[in-house]
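With one protein chain withheld, the remaining protein chains of the complex are depicted in position.
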Amino acid sequence: MFKNLFKKNKHDNNNENDNIAIPKKQKLVKSLNDNIALFKYIFKDDETIIIRDFQNKQLKEANCCIIYIDGMVNTEIVNENIIQPVLRTDLSVDIESDNLLEELKRKVIVSNDVTIESDIDKITSSIIYGDTLFLLDGYDKALIISSKLWLTRAITEPESSKVIRGPREGFNESLIINLTMLRRKIKTADLKFKFRVMGERTLTKVCICYIDDLVMDGVLEELEQRLDSIKIDAILDSGYIQELIKDAPYSPIETVGASERPDVVAAKLLEGRVALFVDGSPFVLTVPLLGIENLQSNEDYYTNYIYSSFNRIIRTITAVSSVAIPSLFLSLVTFHQEMLPTPLLVSVSASRQGVPFPTSLSLFVMLFVFDILREAATRMPGPIGMAINIVGTLVLGQAAVEARLVSAPVIIITAITGITSLMNVGFIGPIIVVRSFLLLVTSFYGFYGFFFGFIIVVLHLMSIKSFGVPYMMSVTTVRDHNGQDAWIRAPWWVMTLRPKMIGSKNLTRQSTEK
Amino acid sequence: MQKEQISDKEAIFLYASFLLGSTALVGIGGDAKNDAWLAGIIGVIMSIPMLLIYSRLSNLYPGRDLFDILDEILGKILGKIVSIIYTLFSFHLGALVIHNFAQFINTAAMPETPIIISMFFLGLVCIYAVRLGIESLSKTIGLFFPLLLIMIFIVQLLTIPNLHFENLKPFLANGLKPVFKGAFTAFAFPFTETVVLLGVFSSLKTKKSAYKISFFGLLIGAIVIISLSTRNTLVLGGLAGSLYFPAHVAVSMISVGDFIQRIEVTVAITLVFNVFVKSSVCLLVACRGIKKIFNLVEYRSVVIQTGLLMIFLSYIVYDNIMLMTYWAFKVYPYYAFPMEVIFPVIVWIVAEIKVRKANKLKPVEV
Amino acid sequence: MFLLPILGYILLFFIDFKPLYKQKRWSDFWVNTFIGVVTFTMAMLLSFGVKIPSPEKPIRELITMLFGK
Partner (left out) sequence: MRVVKISFLVLMILVTSFLVTGCWNYKEIDKMAIVSGVAVDKGKKEKIRLTVEIIQVSGGSNSVTSPKVITTEGKTIFDAARNAISIVGKKLYWSHVKVLIISKELAKKDVIPIMDWYKRDSETRFDVNLLISKGDCAAEILTGKILTDQIMSFELSNMIKNQKNLSKAPQSNMVVYCNQLEGEGIQPVLPTIELKKIANSKIPTIMGTGIFKADKVVGYIDGDETMNLLFVKDEVKGGVLVVDVKEKDKSTSVSLEIFKSKTEVKPIIDGKNIKMSIKIETETAIDEVTSDINIINQKGFEKVENLAEEKLKKQVTEVIKKVQHKYKADVFGFGSKVNQEDPKVWKKIEKDWDKKFENLEVSVDAKVHIRNSAELSRTLKVWK
């Protein structure tokens, strides 16, 4: 903050060369015209700024002026609650008396949030934030009247994670609305919100949110420390922070979770985690993140436990197979043909007749093409997306095989890989990296290369910690209570405890007493 | 830096996996032929006292590794000399294990791939694992080893149709002598090699766990090793002795309903993983030894170079596969005897005396 | 073939030696450098196809001498 001030000062000092009187202490002056000139200077080339001066019908000498930014304010409030009362009211107070501003604030202006302010910095940021500045001639103070206009997206079901069962609301871009949505879920005074402003230019509001008597020891301090070390000029989405505070910087694996759903965030808070809301982003970060959370869905907790356990197993299998299947296929058909059953060997051999490119290369290329199609389909508007689908199916599925550019099994493997990786959208990035890595070592060294590569990946995963919690914590346990909510989801009456380490401050989730 | 810790369960798996190491591949009790199972059991029983001594040592000095203990008990100079011996032993053992693995790949799976490539692949994975530290290594073992056990168990079930129990007969055809020879090999080859693990046990969570880990680790390891080598005899009969890697062929005989067949890959996975664990532990202990000898800040600084040296040593160590099996069964037991039995016994006796002395002093204080 | 180890060791210089040098851990650095020189020599010899004598032979001979076959 000091640095900020210092920078601002410097900036102001440069302005002195322009011969415009700016008060040294950055306070308002008594002259209305000077003040207006000042703000005109501050918002020099900004034509959205609106400066409107007017007078009360009785007190002719009390010149007033309001300054606001067009579009940021609710004009109804400005017209009916500020201008109209000030114009029409009977003011019997003497203009010279020192409390006219106070009188206006107390008796005239109809607004829920009015403050008296004289610091130019604060006033400027308030104007930018959508408040209306009310200046009165002869006063070196001004009123800041809350008149923000929040044009927000409606609360809809998030596109990134849809559910069949469960609440359909999702966060939107407004921090305050997001916080309310969370507050409505957890109605306890222990739910704490800590605000801070980040990004030197965007001045984005960020809110650290936690439940006081549940939050994991040390995480809060660690998070604040990491946030302190961020010196970035802009934060446009929580993704900026997500990457800046992550534990293993070079690793493709995320150690900070992101969710668009209030119920998910509430559940994570209730397990002892910390959430980080960023203004302007519907994605709320949660720390610490366990690897297993990528395979969990909020729906798991709302549906029958057998069904959700089954779904989790499917997700696990698809996650593993989307990284492993191309390499396994490659190792089988190019290194260890003795492991294929004879009929399969014959049919694979038949499909490869006349194909010029090596299997490894065609796998690489086809997977790459699939990713191109995926990316194109996500970015394209709906109708064109359909076209891409058709071209993709035709080019990939039919023409390439018939033209003998690739063999049919390669297409099948690509399709399986693609679909399984799309099932785990949350960590498609790491999946692509790991898959390519495994494919590379496999094309060198066959199945053994694949297995070594797999060991390396697991070693890497095991070495990662997210805010002091091992990333793969719940993975290897079956017996202790962390395993209840890992590969499977135990019935609710069994999950009486919060996860170890994260929820260790208060482990009991369900009281077992009768 | 936070001290690395491994849980008891992971340590047990580490122990068992270390025992399985290359043994699961080469088999035990070469001389004993169809009495190999008996040789295995005798070998296990023989090794129990030694394992008790190792556990006792790490119990007396919790949180210290092998080299700290040697330093503490034998004094600065002698301790350093024995430390050097153990470092070299562990280093050499790691190289032998890598060689074993690469030889397997070269003969059984990929004859056209140069042997040094196999060594590099395994060696680089070990280097990576050791640089990450014992904690992530043991966690990886905690994830893989139970899966491996399940897989071994399923494969054992699948071989049941191929078992020929008459292969176990005649019992003790050549008397007890070859059985004891085989038992001695088993004693030295996998079971008491665990002296190397003393270099890792400093990361155990609790003081008492050393006994528990030795016991359960030995139990799991021994059961798997003995059942595997018995299975090889039961499936292959006399042929098991003439194959370098009998497990591979024994599993290749499996054919259940035309569908589950050609599953040698399971053997390969078991082998690759256990060999990886064993050579990583050896590399880790060797690096810790170097750290202790030269008073380095951290063992991680020398991991890459030591690992590379290990790879090169494994490349030049044997000229051919005959020498490898000759070494494993004939030379190795004698070569390893001082490190596995003589030094630990001496160290243990001195340690006990020291502890007694300290205990005698204590009552005066009270 | 000899280019490969040279390239590898240039890479190793960045990821293995340089950090130690920067952190000023001198004993670590020198021990590591020593082992590094040994491995580099071995790598170069191997890449030129020189046969390095194995240390197992003296051990084997010693043991067969002591205990018989």
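As written, the chain order gives the labels A, B and C, with residue 1 at the start of each chain.
Heads up, the rule we're going with is that contacts are C-beta pairs under 8 Å (C-beta built on N, C-alpha and C of every residue); 3 or more make two chains touch, one makes a residue touch a chain.
Everything numeric here is computed off the predicted structure, so don't read it as measured data.
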> Which listed residue, A:Asp46, A:Glu76, A:Asp190 or A:Glu338, touches the chain dropped from view?
Replying inline: A:Glu338
> Of B:Leu218, B:Leu236 or B:Leu309, which sits in contact with the chain we cannot see?
Replying inline: B:Leu236
> Which residue, B:Ala24, B:Ala39, B:Leu60 or B:Met110, contacts the hidden chain when the whole complex is considered?
Replying inline: B:Met110
>> One chain is left out of this view; which of A:Val401, A:Leu422, A:Ala490 or A:Leu507 touches it in the full complex?
In response: A:Val401
>> Just checking the interface: what residues of chain A touch the absent partner chain?
In response: 333-335, 337-338, 342, 345-355, 358-360, 401-402, 404, 408, 443-444, 446
>> Touching residues of chain B against the unshown chain: what are they?
In response: 107-114, 117, 166, 169-173, 235-239, 242, 249, 252-253, 255
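As a working rule, only the chains that are shown with their structure count from here on.
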> Centre to centre, by mean C-alpha position, how many angstrom separate chain B and chain C?
Replying inline: 24
> Quick one: chain A and chain C, Cα centre-to-centre, how many Å?
Replying inline: 49
> In chain B, which residues are in touch with two or more of the other chains?
Replying inline: none
> Where in chain C do residues touch two or more other chains at once?
Replying inline: none
> Quick one: in the complex, what on chain A touches chain B?
Replying inline: 335-336, 338-341, 441, 445-449, 451-452, 455-456, 458-460, 462-463, 470, 472, 475-476
> Within the complex, which stretch of chain B touches chain C?
Replying inline: 92, 116, 290, 294-298, 301-302, 304-306, 308-309, 312-313, 315-319, 323, 327, 330-331, 334-335
> Considering the complex alone, what residue numbers of chain C touch chain B?
Replying inline: 12, 15-16, 20, 25, 27-29, 31-32, 35-36, 38-39, 42-43, 46, 51-56, 59-60, 63-64, 66-67, 69
